[in-house]
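A protein chain is absent from this complex, but the other protein chains hold their places.
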Amino acid sequence: MMKAVGLGAAAVAVPGLAAGCSSSGGGGATTSIVFEETKPEVVPYFNNLVAKFNASQSHVAVTHDFTTNLIAAFVRGNPPAIDCDNYNLTTSIFVARGVLADLASLPQAKLINPDIQALVNQYASFHGETNVLPFSVAAEGVIYNKDLFDKVGVSSVPTTWSEFLAVCEKFKSANITPIYQTYGDTWTTQQGLFDYTVGGMIDVAAFYKQLNSAGTSLGPDSPVSFEKDFTAPCKQMLSLAPYFNANPIAKHYADGNLAFASSQAGMYMQGPWAVGQVLTINPKLKMGTFPLPATDDASQTKCRVNLDLAVWLPRSQSAAQRTAALHFLDYLMQPSVITAYNQANLAFSPLKNAPPQTSPLVSGLNQYVSSGRFYQGAGTYVPLTIPVGNFIQEMMLTGDVAGFTSSMDGAFKRLAIRTSA
Amino acid sequence: MATQVTTPPPVAAPRIRARRPRPIPEGGRVNWGLTIVIAIVSLVVLIPLYFAIAMALKSPAQTGTGTGFNFPWPMHWGNFRAAWDLTNTPLAFSMSLLITVIAVAGEIFVSSLAAWAIVRNWGHWQFRATFVYLLLALFIPFPVVALPQVKLMAAIGLANPFGVAILHIMFQLAFNVLLFSAYIRSIPGELEESARMDGCTTWQVYRKLVLPLLAPIAATVGIFAFLQSWNDFMMPQLITANPKYQTLPVVQYLFQDQFTTNFNVAFASYLMALLPTLVVFLIAQRWVVSGIMRGSIK
Partner (left out) sequence: MSATALPSQRTAGVRSRPRALSKLKKLFFPVAPAYLLMTIPAIVLFTFFIIYPTVQGMFWSFTNYVGYGNWHFIGLANYQAAFADPTIRDSYGFTLLFAVVACLLTNAVAMALAIALNAKIKWRAGFRTIFFMPMVLSGLVVSYIFTFIIGTSVPIIAGAIHFAPLESSILANQHTAWLGIVFVASWVAIPGAIIIYLAGLVSIPNEVYEAASIDGASAWKQFQRMTFPLLFPFFIINTILTFKAFLNVYDICVGLTGGGPGTATTSVAQTIFSGFFTGDYAYQMANAVIFFIITLFFALFQLSVIRRRGGSL
């Protein structure tokens, strides 16, 4: 459904793209800037936004770039004037290397919820600056099939681990797959099963902070290590294996979406992006989301989040480009624009006192996001040079938790050795 | 030098034009047994191709079911329309075409010249050393040069499609020289000697005599060059600064997001990108076959 709207908008927006490139006439020079945003499913949405901005004034002409590789752009020395993209460990390197501008003095910076702003610095920071402003927060949990829940007699979502296991048992005895897993695509297991279980049991941000400060001395005596802190969550993950579908290694993301959309499974550990995919297959499916309760203490339950879109400007920019970019930023980060985007895309607004997400598909996570009970996934703190997704896949296949934790400890130690040199 | 001429000097050789190959079979029986074997083996290619075409004509719902080989009915031609709109196909297409044409022409010209010069001067160590130098560079893995090249091209103002075309020519230089030199060795030097005796300069010998003789291998090099440039994703994405000048594979990357790939529209787009390649293939294939002409010179 959303895809059709998107495609329709694309047909309208493409002329807008061309119009944005030509400089309009009268009343002072028009500065052309490049706005980079590469999330594919919202490209038509932003095409529309950019077209509206270009039509509303004639000082700044924005071109929406959705193909350029950011790293190559910095290497060439011509990064976009303003960027709005997923903020993750890889893009946090831009922060760490000091190539992004300090936005602390902007009025918009003061509107951001501090809990959500803190997410930025959990990956990297640069001399206490505010280099990135959140635009959209995605929250993920366990997606469940409401009709199937009714069918097996589950009246409310589980809030403790024992309740969660009980729900799984109910599905198993009714011969319905409780949880659908797709090991074939490593990222699905990493962001779902792994991140949810670990994040629900340990303080992820604090763990990595201490791990990185241990550096080269990481070992059995360190205050934190994968062996010490991840063994219990991993064992708990493996304990769910009886409740998975058959042959998960042969299943990929698309298979999981199809199976869940055809009501072959009661629960699916995925994010809002999957919700959209499932709806294109079965628009009538009734779904909801709840955070995985990894412990028996309901108050400890947290949900996984990530900064799906965040705004930054490059540090070295001509004055004209900077002014034009800030002009566009003022437009882009109006509360009305931010709220409208997040509502339409099953995401959560990063602003203070933001209105709750009304869609029943993800509203189950509202209270967790607004009260700050969230974490960024443990897998997301691992540099991509360490193939944590593949390690997790191996662990799920062999059940070897000790092998996993020692691989991770070893990899981080080697990383520390060469990055501290 | 021998004063006896055993065969008439082939003065007419440079003027022989490439004749259309005679239809097959040429005066022999058709090997039916082999034909059947080849037909069966060709299934290994045809089945995946059918799969690709079927994908482009299905809807997401039809895609997930069964073995995937089910016939796409009803056919969703709308996928092609959607692909066309989403990727601004005409502009991206012309960018791809620009780079590819420059790269193919450049590769054939530069590489054949260098290869011919090297083979004809094999006696001099400098040329042998140049050959080895080029060959060694054949083994440089692309990741080693990628980032410095991005910086370099931006620094000299070539962060655009022309820069990409130049890099394609340079990257393929070693491989193409290898192919051309292997082929040139089988061309007897006497042809050129006699052309020179007739008063041709080195450039004229190349232009009038050698280049036409190289048609089959030039077609081969051209096919490889075309494919490499047309399908190349990595280099245009890294080198070209302005997103407006991006090529087709890069724009199609839009479909590659792991979270929400609509494979049907993606395949429709890939199939549209395939059409020029098919055209080039059909043309170039005839030139490769025209090597039969070589036999007529002997």
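Letters A and B mark the chains in the order given here, with residues in each chain numbered from 1 onward.
Rule of thumb we're sticking to: a residue touches a chain if its C-beta (ideal position, glycine included) is under 8 Å from a C-beta of that chain, and two chains touch if they have at least 3 such contacts.
In this text, all values refer to a predicted model and were calculated from it rather than measured experimentally.
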From A:A174, A:A206 or A:A250, residue that would touch the chain that is not displayed: A:A250
Sole residue of A:F35, A:F53 or A:F74 that reaches the chain not shown, by the stated touch rule: A:F74
Touch with the omitted chain, as defined above, among B:F80, B:F93 or B:Y183: B:Y183
Subunit B, residues in touch with the chain not shown (by the definition above): 24-26, 28-32, 34-35, 37-39, 41-42, 44-49, 51-52, 55, 66-69, 110, 113-114, 116-118, 120-121, 124, 126-127, 130, 133-134, 136-152, 166-167, 170-171, 173, 175, 178-179, 182-183, 185-186, 201-203, 206, 216-217, 220, 223-224, 227, 231, 233, 249, 252, 256, 263, 266-267, 270, 273-274, 277-278, 281-282, 285, 288-289, 291-292, 294-295, 298
Interface with the undisplayed chain - residues on subunit A: 69, 71, 74-75, 77, 90, 93-94, 97-99, 183-186, 247, 249-250, 252, 255, 383-387, 389-391, 393-394, 397, 407, 410-411, 414-415, 417-419, 421
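Just so it is clear, only the chains that are shown with their structure count from here on.
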Computed distance of Cα centres, subunit B from subunit A, in Å: 41
Partner subunit A, residues of subunit B touching it in the complex: 60-61, 64, 82, 85-86, 88, 147, 150-151, 153-154, 159, 237-239, 241, 243-244, 246, 250-251, 253-255, 257-263
Residue ranges of subunit A touching subunit B (in the complex, touch as defined): 3, 7, 10-11, 14, 17, 21, 34, 39-41, 43, 63, 65-69, 72-73, 75-78, 185, 187, 253-255, 258, 273-274, 276-277, 280-281
